[in-house]
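Quick one: the structure is below, and I'll ask about it shortly.
Of the protein chains in this complex, one is absent; all others appear in place.
Labels run A, B, C, D and E following the written order; every chain starts at residue 1.
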Amino acid sequence: MTIKIKFINPFGTPLYNDLITETLTPYLRSGSELAVANTTNCPENIDYYYSKHLIEVAVFEEVIKAESEGFDAAIVGCCYDPGVRVARELVDIPVVGPLEATMQYAPYYGHDYVLVTDHHKAVPYLRDLVRLYGQDVNCRDVSSINWFVSDMIKDTDSVAADAIKAAERAMLDRGAEAAILGCTIISASYERWVRHSGEKRNLAILNPNIFALKMAESLADLKKQGAYQISRSGYYQPLQQHNPREYADLRERFARKSA
Amino acid sequence: MTIKIKFINPFGTPLYNDLITETLTPYLRSGSELAVANTTNCPENIDYYYSKHLIEVAVFEEVIKAESEGFDAAIVGCCYDPGVRVARELVDIPVVGPLEATMQYAPYYGHDYVLVTDHHKAVPYLRDLVRLYGQDVNCRDVSSINWFVSDMIKDTDSVAADAIKAAERAMLDRGAEAAILGCTIISASYERWVRHSGEKRNLAILNPNIFALKMAESLADLKKQGAYQISRSGYYQPLQQHNPREYADLRERFARKSA
Amino acid sequence: MTIKIKFINPFGTPLYNDLITETLTPYLRSGSELAVANTTNCPENIDYYYSKHLIEVAVFEEVIKAESEGFDAAIVGCCYDPGVRVARELVDIPVVGPLEATMQYAPYYGHDYVLVTDHHKAVPYLRDLVRLYGQDVNCRDVSSINWFVSDMIKDTDSVAADAIKAAERAMLDRGAEAAILGCTIISASYERWVRHSGEKRNLAILNPNIFALKMAESLADLKKQGAYQISRSGYYQPLQQHNPREYADLRERFARKSA
Amino acid sequence: MTIKIKFINPFGTPLYNDLITETLTPYLRSGSELAVANTTNCPENIDYYYSKHLIEVAVFEEVIKAESEGFDAAIVGCCYDPGVRVARELVDIPVVGPLEATMQYAPYYGHDYVLVTDHHKAVPYLRDLVRLYGQDVNCRDVSSINWFVSDMIKDTDSVAADAIKAAERAMLDRGAEAAILGCTIISASYERWVRHSGEKRNLAILNPNIFALKMAESLADLKKQGAYQISRSGYYQPLQQHNPREYADLRERFARKSA
Amino acid sequence: MTIKIKFINPFGTPLYNDLITETLTPYLRSGSELAVANTTNCPENIDYYYSKHLIEVAVFEEVIKAESEGFDAAIVGCCYDPGVRVARELVDIPVVGPLEATMQYAPYYGHDYVLVTDHHKAVPYLRDLVRLYGQDVNCRDVSSINWFVSDMIKDTDSVAADAIKAAERAMLDRGAEAAILGCTIISASYERWVRHSGEKRNLAILNPNIFALKMAESLADLKKQGAYQISRSGYYQPLQQHNPREYADLRERFARKSA
Partner (left out) sequence: MTIKIKFINPFGTPLYNDLITETLTPYLRSGSELAVANTTNCPENIDYYYSKHLIEVAVFEEVIKAESEGFDAAIVGCCYDPGVRVARELVDIPVVGPLEATMQYAPYYGHDYVLVTDHHKAVPYLRDLVRLYGQDVNCRDVSSINWFVSDMIKDTDSVAADAIKAAERAMLDRGAEAAILGCTIISASYERWVRHSGEKRNLAILNPNIFALKMAESLADLKKQGAYQISRSGYYQPLQQHNPREYADLRERFARKSA
């Protein structure tokens, strides 16, 4: 039973694909296949919310395409978990957000955690996600290291160094036992550094890409085994269930060309 | 000092504009002007989240246009408060969501409230907004009356009757003192019925359109008086502050034509 | 349609009336009238809770008088929101507390806020109000600048300087985007300084007097338009509805002479 | 070591004193003395919040008098816990509120509880106290039996019957393990019925008068043993610590005559 | 890479092993091996908390044994998640509790959930776990079907029927989108019924055994890949890190014989 996972970099550029492939492939379980792709015809930076919103439109297309290509699960590769909940309305394969998945795995790594993200624009947004996901009791702080992804890709080692320092300080300051790196590119930079440097990994610093992969693998299993389908009674009910013709018209009129 | 308010019906059709104009105009204060408009080139129904997301892209265009046309404040006319927070990143005029505004006025109407919305798809979404807005302590229930707006417009009196019944029952069942009608078209239907029937209004049943208007008027005042500007330090920092060229490019490439 | 607002300084002295009048008048919208008055025959300082309780008895008289004089709304001018909820039981005009009103406007100014109040006695009391108003999710801190109002009035510029410094530090320390000055006299001092100094106002520092005024204006509008009446089903049910004779006797026996 | 406890009926009438004395005396521990008194020169009914506020002024006088008479602790006999927190600012003896005390003892009687109070006016007020005392996690419901104390005293057996029925139904409906009778006169009526009828007491139905007494006794012990003094650093700091002259003047001008 | 999972039935009897093996084996992914075992020399029923506590002592032995036998992860097979957190202090393989794991997977199945457990003794205990795990925002109710496991094993079809009925009613009553069967034997009974009856599975009814398995598989993967180790800084720090000799003595004196 082979499981095929699509990791969608929401950034509208292939610039980050190799970094993700390089740092995530070692964590594939045997029998899993990973394809890393990116959105197209949309902004390259997701930091600001208007950009994020436009990118999410492209994410929906990629998720729909992933399903039609036969992938068993899709990951949207950014810790804003961009478009994840809406995408679940659109497809029957599991759609995984790295931040949410990591929060779900975090209790296996320690009593509580801090969240260390990229920059000041993400801090209040992640605070909202913490609240929305019901994680206030486990998340003891949200802070940032002041990097944007377009700079990170040029110097991943400095990103890793800053992230480690910030994570360790935040854990100490807040008495937390783990740290989630709340940005997929910070996480990949950290992962690359661990693998290149030969330094011992701080196992309390959590890389969301890995947890998104593990969650996607296990949900894909469940789907193949007939034990997964998201409830279609409300929050995730698709328009086609309510009015198939309206949905068809909508797609006809508004589906973006993602090529 | 005249205040100009733009009420943007997010539904991509002029179908609801008259109903809103008719039922909201009586609440304009002297010196205020109201323009009711709608989005274009986007879905007509906002109920499902993919549709909502596409509509929000059009909402951003309408909000930007409202600012450039010289309006002093904009209301996005739907209780999903669609695109409201993102729109605040884009313009300097206040952007008001009817649900949020009504929750802010609710304490003047009673100790706590129930929320009565249109259909099953909105219930969990509004529960998320209740949580995100920090209203768990004041909102004692969210329920729905099973109507879609495209049906409502054909029989506003029946909508009003169902809404009153549901609101009164929910207040009784949960021991709440007020009821927010969590849908702008339900609210307008209720308002029309009150005005046509000559029946006494139940002042504990709250019409979000009115509160959105009042909040918009007062924020527009503040703006004119030099006492309003949203903080640009993080959550509402615009891309143009961080990288003006990137924002210009983005608009160049992605601004939808809303005519 | 003229709106008449009564701002009641709860301090039993006219000492603060001019400062409020001076700093609030610029924010009146056209068509509004403001009268600033004070309680009489009660303590001059509200800091300690026994004093506050006695002052509140006088506040009730002033609110009742404001209604009988034809005011359309009343503001109780202190961030303890003293007597506000009880006063709503007594009159049909809207009664506005500056702290509550400012918390309602705060989301238009930033993602979250800190509260900076006068002295150590107010800090735990405001924490209680934060909890009671359901604001725990938006308010990231409560701190004080160690001033009492009887000293403030003698040196409003120093108060302003201390408040600005404390507000900016608290926003930075807690990663908050706005600061509410949780004392009406601090706020007025800050306002006066802004106007006198010609310095640019920090628009993220919120003056509760202004928001109380805006809220009062809009509620007064609604009242004139037939769209305001507080629910009389429970929390705000008046004694006269339950037992008019008992209420009449009570007033006969206990109404304080406020002249 | 004799402990002297003053139970202050806040109702401005001696009408309820015998009922309290009769039903509370059996729970005095050996060596304790109980005096039941009432406020004077204030309203007789505390249900409405304006009345409550006036009564609280009289409560402060009674609490001050209790301390000067040498009592070791005071109980304010109403489940609004009227004036309790303010009174703690005024005296050095412990001041106990029946509702708060019962919530503190409740975990020894079951996993969680419901609150059954007198009438609709008390329900939202007690909900506020639940929130303020931090009891949301333990209190599963607040409801009422629609009785006013002035009627209760005429037919205590009917009150007891209604209270038992309501408490048992609420425990069943909400899956709670105990019920607090949130009114001192309901509780006393229930207690009288238990003692007169010879019926077996339902030990999951909690009488706040008893818990107030037990808490008062134990705090009085601590005080005699040198292990009790409320922190005077903020919330309970008295005015006389900040400005003794101002306090003396205040008492000179505003102390009510309670004879 | 083969993954070996030990499922420990905490009940001190082999009576439930076959049911678990039969209903869980179909969900093993290829390359996983499952061993179902039970504790010995301890109570057979875990319902009452004293029994549970004694059983947990035996669970610790089984978890230690599982690690020494080379298993890659251990599941403690009961929705009390008995001994799970303590066991994590003792071993380096992941220890999974079915309830916690299911709550982590639940967001992929719907917006929120109800919890349906076996009997009245489990209801308040699961409420505590809901609070402790920070799930108050997602869990809308806890109820029970009044069955004990020793009866369930004799009539698994009736258990399944009762569980389905209760789950569907609770979802409807509370407006929840999924239901967690909060008992491993109810869940296995439900699973057996689904497989025997050929009826279509209600995919919104969640079987914790499956989610515990999936979580255990993915954590075992991570462990093999060098990406798993629970933080040893505090909550999960083992005694042997603080004082190896004391731990050795403790095991010498108190290790139970589990044969």
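The rule is simple: contacts are C-beta pairs under 8 Å (C-beta built on N, C-alpha and C of every residue); 3 or more make two chains touch, one makes a residue touch a chain.
Remember, predicted model here, so these are calculated numbers, not experimental data.
Peer 1: For the full complex, can you list every visible chain touched by the one that's not shown?
Peer 2: Hidden chain contacts in the full assembly come out as A, C, D, E.
Peer 1: With the full complex in mind, choose from A:112, A:217 or A:246 the residue touching the hidden chain.
Peer 2: Per the contact definition at the top, the residue touching the missing chain is A:112.
Peer 1: Need a quick check: the contact residues on chain C for the chain that isn't drawn.
Peer 2: Spelled out for chain C, the touching residues are 123-124, 127, 131, 142-143.
Peer 1: List the residues of chain A that touch the chain left out of this view.
Peer 2: On the side of chain A, residues 111-112, 137, 175, 177 touch the unshown chain.
Peer 1: What chain E residues would touch the chain not displayed?
Peer 2: Residue positions of chain E that touch the missing chain: 42-43, 45, 47-54, 56-57, 60, 83, 85-86, 89-90, 120-121, 123-125, 128, 131-132, 233-235, 237-239, 242, 246, 250, 254.
The definition used in the following text is that only the chains that are shown with their structure count from here on.
Peer 1: What is the distance, in whole Å, between the centres of chain B and chain E, each centre taken as the mean of its C-alpha atoms?
Peer 2: Between these chains, centre-to-centre, one finds 45 Å.
Peer 1: With chain centres taken as the means of their Cα atoms, state the distance from chain C to chain D in Å.
Peer 2: 31
Peer 1: Hunt down the residues of chain C that sit against at least two other chains at once, touch-wise.
Peer 2: 111, 137, 175, 177, 233-235
Peer 1: How is the touch graph of the chains shaped: line, ring, star, complete or other?
Peer 2: Contact pattern: none of line, ring, star or complete.
Peer 1: Which chain pairs here would you call touching?
Peer 2: Applying the touch rule to all chain pairs gives A-B, A-C, A-E, B-C, B-D, B-E, C-D, D-E.
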